[in-house]
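All protein chains but one are shown at their positions in the complex.
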Amino acid sequence: MSRFLLRNTLSALSGALALLALPACSKKPTADATPSATPPAPSAEVKAAEPAEPASLKVAFAYVGPVGDAGWTFAHNKARKEAEAAFNGKVKTSFVENVPEAADAERVIRDMVEQGNTLIFGTTFGYMEPMLKVAGDNPKVHFEHATGYKTAANLRTYDSRTYEGAYLAGVVAGSMTKSKTLGVVGSIPIPEVIRNIDSFTLGAQSMNPDIKTKVVWVGKWFDPPKETEAAQALLDQGADVLMQNTDSSAVLQAAEKAGKFAFGWDSDMTKFGPHAHLASAVINWTPYYTKAIKDALEGSWSTSQTWWGVKDGAIDLVAISDKVPEATKAKIAELKNGLKDGSFTIWKGPIKDQSGKEVLKADQKAEDKMLLGINFYVKGVEGKLPSGK
Amino acid sequence: MNELILLLGSSIDSGTPLLLAALGLIINERSGVINLGAEGLMLIAAIAGFATAVATKNDLMALLAGAAAAALFAALFGLLVIWLNANQYATGLALSLFGSGFSAFVGIGYTQESVAVAARHSVLSHHFLVYLAVLLTMALSWFLFRSKAGLVLRAVGESPESAQALGYRVRLIRLAAVVCGGALVGLAGAFVSVVSTPLWVEGMIAGKGWIALALTTFATWRPGRALLGAYLFGGVTMLQLHLQGRGVNLPVELLTALPYLATILVLVLISRNPRWIAANMPTSLGKPFYPGA
Partner (left out) sequence: MIKLEPRTEPSAWLSVASPLFALAVTVALGMSLFVLLGKDALSCLQMFFVEPLKNGRALAELSLKATPLLMIGLGLSLCFRSNVWNIGAEGQFILGSIFATWVALRATPESGPSLIVALLLAGALGGALWASITAALRDRFNASEILVSLMLVYVAEQLLAYLVNGPWKDPDGYNFPQTITFLSSARIPHLVEGSRANIGLPLALLSAVTCWLFMHKSYAGYRLDVAGQAPLAARYAGFSARKALWLPILVSGALAGLAGALEVAGPDGQLTTHVPLGYGFAAIIVAFVGRLDPVGVTLSSVLMSMFFIGGELAQTRLGLPKSITGIFQGLLLFSLLTCDTLVKSRLRFTFSGPGKAVAK
């Protein structure tokens, strides 16, 4: 072949070979437990009575974000650690962070199965189809999918009633707003987020029916610069209490800068905005993870769809600021009790949607099915649903 | 009316990092070097600035650290394309990709941090850097068009061979331009992570570096027009958010795409007269220079 051709082909080949020899590696020291290639050695701790035995259950968690996100993934990871600690060495957990949703997830989950994990948690909606596929191929392994709706004999779903936290925050917001305009920075327009916006508004309207909520969507779960700009736009439009369904503290910080109020979401965010912070709506996955692991250990695991809220200790409104009037604080406590003993229901009619249509008649309680698929704004929320109706 | 004023203010805030980066790129490109690595430089500066802010709690130091980090990488870029005559486009792309990975790597462990926001060097509700950006625009304008040094810089960009024949050290001048330009680009990146949104997240620059590159063309390499373009772009960004909040009857996705569509429109409008571009674009932009050849 011509010299030109030969040179190009040879150089192309060597370029490829170069990559072949690329040892691009290292390990970053992580403080958290990561799986080792061999089963863990018997516990080195000297515990009274308990004979050292290898962990009898390997549990893996797939996270969509980094554990340092101070939000969604952080909360899952915190619960993972707490649940593992509760079982005294009988359980060995591990996690993989930044697992993308859809096609790549299947590979990661299969690898988890291959590594000997028999209880696998997928902590975001986008893992639904991949988990179903892997579950179908591995009937002996138990799968738990957060925020999904498809189940199988060995795959069950779990979720938390974040809307309860949003409602409680709304009550606080309603008692603190002077402009009677609230602002919400929305992430992705899935039913959960719309439900949270609606519940936040309902909570505020329970204090003052004239309150309005403006919504701006950033299209991502975690994008601080966009969240800041969105928060700024809401503030510019007269909102004086902000809420977000995104995973960072950017909105709270924007409120702090402007001297207005906001909330923490997913975790206690007081430190990010000490003057602006009114309260944080947090999720606590520990009770559920403890239960799930117990089910697996005791062999009583069976498929189900679990949706826990304040009643089961999964949701709470914490770190309520001293700026909030005592009367409101008392009301919050009362509402929490009401949720716990069932005497109070958030989604109870009469509730109208944005167009004025009655979606719940007086005293009619919303069924879970209706809540799961919510795609309307309640009256008082201004704005258009993405691609909505 | 009040909302309009607030919108204006927010637009200026949003446009400031774009302006700073565009000014830096104008310096670069006026000397004949195109740096497609602006996005990477901004990301590196963002994490350097943020990390410094967390460590020292001093945002002035943080901004300087960001500028310095970007200047360093810009210098490496400069050495590659000016002395080794590596392809400017490819090297710039490499810098972008590298900056993306590098900043993400360094930034691990910083996602839980934040720095205090309260009343930091703000005058009339705008950070001092916003005003500084305006001053820099005027200063750069004066420098380019009314000073001898600026004339030399422009000469290097128009015809490096002639400049060399006149005795100017073309490569050194270009390197200086790349480093100074890089520092400004870095300042823009640090502004985002230290002032705009005092948090760190991977990829938080989200395309601002690329938009700044578009802005330099829009501005036909003149600082004053860059200011206009940057604020306009910031305006479109904030406007679409306001429109969402008002419930305007347009799909949210269309509104979100507005700034990018606006950029394309602006590029088209500016570029369509080839003579206009030719009259303004530094002639040697993107071309390798071989002294002594």
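As written, the chain order gives the labels A and B, with residue 1 at the start of each chain.
One rule holds for everything that comes next: a residue touches a chain if its C-beta (ideal position, glycine included) is under 8 Å from a C-beta of that chain, and two chains touch if they have at least 3 such contacts.
Quick caveat, the model's predicted, so the values are computed rather than measured.
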Check: Out of B:S10, B:S114 or B:T263, which touches the unshown chain?
Finding: B:T263
Item checked: Hidden partner interface residues of subunit B, rising order -> 36, 40, 80, 83-87, 89-91, 93-95, 97-102, 104-105, 107-108, 164, 202, 207, 210, 213-214, 217, 251, 253-254, 256-257, 260-261, 263-264, 267-268, 271-272, 274, 277, 290-293
Check: Which subunit A residues would touch the chain omitted from the figure, given the whole complex?
Finding: 3, 5, 7-30, 34-35, 37, 96-98, 100-104, 106-108, 110-112, 115, 125-126, 129, 149, 188-191, 194, 219, 372-375, 386-388
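Rule of thumb we're sticking to: only the chains that are shown with their structure count from here on.
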Margin query: Need the CA-centroid distance for the pair subunit A / subunit B, whole Å please.
Written below: 35
Note to self: Using the touch definition from the top, list the residues of subunit B that touch subunit A in their complex.
What the structure shows: 3, 6-7, 9-10, 13-14, 108-112, 114, 117-118, 192, 196-199, 201, 204-206, 237-238, 241-242, 244-253, 256
Next item on the list: Spell out the residues on subunit A that touch subunit B in their complex, using ranges where they run on.
Entry: 28, 66, 68-70, 74, 183, 189, 214-217, 219, 222-230, 232-238, 248-250, 253, 256-257, 271-273, 275, 382-384, 386-387
